[in-house]
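Every protein chain of the complex appears in place save one, which is left out.
Coming up: chain A.
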């Protein structure tokens, strides 16, 4: 056992913290207020190699590990939850599936520019009638000659408005047992018939770009099938396993931001003639916050370490995501409580953290779905 980060991991942490403090945090409130996507920040992150952390150099990446990636997500999310979500989605959902399931040609064409930070990619699974039950996908793709013709609708797709391509899941047939065959297809966003609208008015993560995609007779060549055409379903389950580590890391980052603000505020706010941090009621809240964040971070690192060491990590990733998102909600809620009426005001940022963290209990599998995954993996 060794709980120490490596020198590289520490250097990455320091660099990303520094970058996020100077380049992301000062603009977070503005992006939240106006629900604008910080594309310039993504260009800068790309130049620094941040969008390619977990991919090898031969594919334009930085050759880092999952722990380093989780560290980066935490630091970015601490500065701005919305930027953190888009960052995590770009890597875990946009780029990773192509790295894990793509052909060499697909990697060169789609992954390399993403890893270098020149383009962004999205992952389109959710539909109006298929959320937790992603097997209920209704989007269809029909093979005609050498092309798939795709029809359907996707919703709440992160980064689609800035993506060069979207990985779309679609039904391509039925198995003998009657279950749908789901195939993943790489769909360029400029293909005729692709309509993308990004005007959801969200509660939180408002700096993140979230879009609806309508696909009308969209034609993509057969080569754009990602991985095994019959195993699209298990592929996205695997993709989500990895993504959960990043949502857990993001939860830790947002919670850390709220906690630090609450601790500082508690020491500065005087009531009844002393700082409120002298009241045991407040101290216990802060102690719980510090403890829960530490535990969640440990679980994030453990899941990431398992993944880096090619060991099964699905259960731990689900546990990390479930625990971190729920503890994050508690922490952000208590951070507002400690701020009293001030916490209810936008000026103090803690209300934004609470709005941002709520998504972590929903996206990439709701808390209920995480419990389903864990139950299955412990043999229920």
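We adopt the following convention: a contact is a pair of C-beta atoms (placed from the backbone, for glycine too) under 8 Å apart; a residue touches a chain by one contact, two chains touch by 3 or more; residues count from 1.
In the analysis below, contacts and distances are computed from a predicted model.
Peer 1: Name the chain not shown, per its UniProt record: "ATP-binding cassette domain-containing protein", "Electron transfer flavoprotein subunit beta", "ABC-type xenobiotic transporter" or "Sarcosine oxidase, delta subunit family"?
Peer 2: The chain we cannot see is recorded in UniProt as "Electron transfer flavoprotein subunit beta".
Peer 1: With respect to the chain omitted from the figure, which of A:11, A:39 or A:345 is a touching residue?
Peer 2: Result: among the candidates, A:11 touches the missing chain.
Peer 1: Write down which of A:47, A:133 or A:368 is the residue touching the left-out chain.
Peer 2: Answer from the full complex: A:47 touches the omitted chain.
Peer 1: Quickly run down the residues of chain A that touch the omitted chain.
Peer 2: Looking at chain A, the ones touching the missing chain are residues 7-8, 10-12, 14-15, 18-19, 47-50, 52-53, 57, 62-64.
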